[in-house]
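What you see is the complex with one protein chain gone and the rest in place.
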Amino acid sequence: MARVTPSKLLNFISPKIHLYSRVSKESCNLPIVTALGQSFQIRERRPAAPKPRFPLWFLKKERVQYNESLTVDNKNFIKEVSHDKFGPPAIISGLSTYDTPSPLKEQPLVKGEWTENTKRCGLITRKIGCYPMWDVKGRLIWSTLLQVVDNHVVSFIPSENINSERKNRKAKNPLGALLIGAESCDPQKYTKEYCGLFAGAGLPPKRFLSKFFITPNAKIQPGTPLYATHFQPGDVIDVAGVTIDRGFQGVMKRWGFKGMPKSHGVTKTHRRGGNIGGGGEKARVWPGTKMPGHMGNKRRILRGLTIWRINTKYNVLYVQGLAIPGETNSIITIFDTILPLRKKKQAPAYFPTFYPSDLDDPLPEDLYENSVHHFDAPTITFEEPK
Amino acid sequence: MSFSNIFLRPFHTSKECYHIIKMSRLRVVDNSEIGRRAMAEGKPPKCIHVYNKKGVGTIGDKVLVAILGEKKKGILVGVKKHQPPRVPKFDTNNIVLIDDTGTPLGNRIHVPIPVMLRTILKEKTFAKGVDYTKILAIASRFV
């Protein structure tokens, strides 16, 4: 048995690597060519999900809840301290949270100028269900309700600091990032380091965090609350969420295969996929072949959904369609669409975000898109023929 | 395949039972000579083609039927299959026989027909094509 030493292998491969590294960019577009000269196609509909990596701002979140033998007085004292720091507990727009004083009272919101290349931040929402609405012509519209759950800006990360440790890439488009947190929580639940993330903004720790890439002119001061009216009815958005986890599934459920007949001599192969590859020269299974496996629990983005209606009291967005990924009560992030024909051509009504003190009168409870029928409007009639 | 055989299947078949596809039996609801004779003799027409992309007919679709050894065209004016809200669903699959110019062979329809047929047939009628709206004139009642 001849043993291949690493140095021999390297000698064998290195000229080829040298060769392929010189190939011009255009010819690389077609099949992916490996270092050993093999080529293969990716036949799955979507590329495999990237390896999950923790973002740089990720810190250990949950604390071990060991028994500290605190007396009732001590517990109350700790509660008092956290209430002094973050404000008294309150129910704001249907969610239990802390009535945190806004830092914008001292320093007002700095507003940038909107240009066509501007990228605004998005929101963290909870999918709370679906229900029908009707348009002014009496046609049925299905909508999904997304509630903006107590969103605050946690921090702004300038473009220089983004991914600087992980990848030494030059930022062509100098995008910064906003860290948004949702759902204020009891600080005792989390580690000191995690709570420290929010200290700069004067906020209690948040249950969910999300990073949105923005252009520097859309920057918002940390501590600013975000509302559903960040968007307007009629805006087009993209939604991202984690799909329903269906576990390990066969090909009929996962890929919609037909299966095989129940009878006519078929035994033990009623729900199987059948053949997975040919013989001959390429006697192997192609990468990306549809096979049984884990279904769901993947992050998916649905683009180009219209906002039909906004409830300003509970911060609820009524978004087009029933296909928004995830179960009811799961977390969904939403942001302005990147579809070239449907993205914003004019400055949004509120830039960089909506702030209630900008308006003299409070907004009405329900904001509707023009083509949507109001539930308290009279019955839809059609014109009599002339 | 008899009707009872379909019911013994382990999967749900009632939806497919109501599909109007090739070989489905239909009911002529106008008073055309051939249609009346076919229904009286117990030989209802059989659909041999559905003129749409799906192959499953619904309200307002044109079908080709085999009736008493002849080939005739007809318009579906009411179907059995499940319908969205506000659209009527009937107990039988009804057709009105027409000729190639869209003129109905009979001069009266003796069952109610859905009101949305008025819009559907108007949309299908073009200036120099077949005029389907003539069957609306012989309808006795809309629901």
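General observations
Every chain is named by a letter (A and B) in the order it is written, and numbering of its residues begins at 1.
Here, a residue touches a chain if its C-beta (ideal position, glycine included) is under 8 Å from a C-beta of that chain, and two chains touch if they have at least 3 such contacts.
By our rule, contacts and distances are computed from a predicted model.
Hidden chain, UniProt protein name from the list "GPI transamidase component GPI16", "Large ribosomal subunit protein bL19m", "Cytoplasmic tRNA 2-thiolation protein 2" or "Trafficking protein particle complex subunit BET3": "Large ribosomal subunit protein bL19m". Among A:P132, A:G280 or A:P362, only A:P132 touches the chain that is left out of the view. Contact between chain A and the unshown chain involves residues 94, 128-129, 131-134, 137-138, 140, 145, 147, 311, 314, 316, 327-329, 373-385. Seen from chain B, the chain kept out of the figure touches residues 3-4, 7, 14, 29, 78, 83-92, 94, 110-112, 115-119, 140-143.
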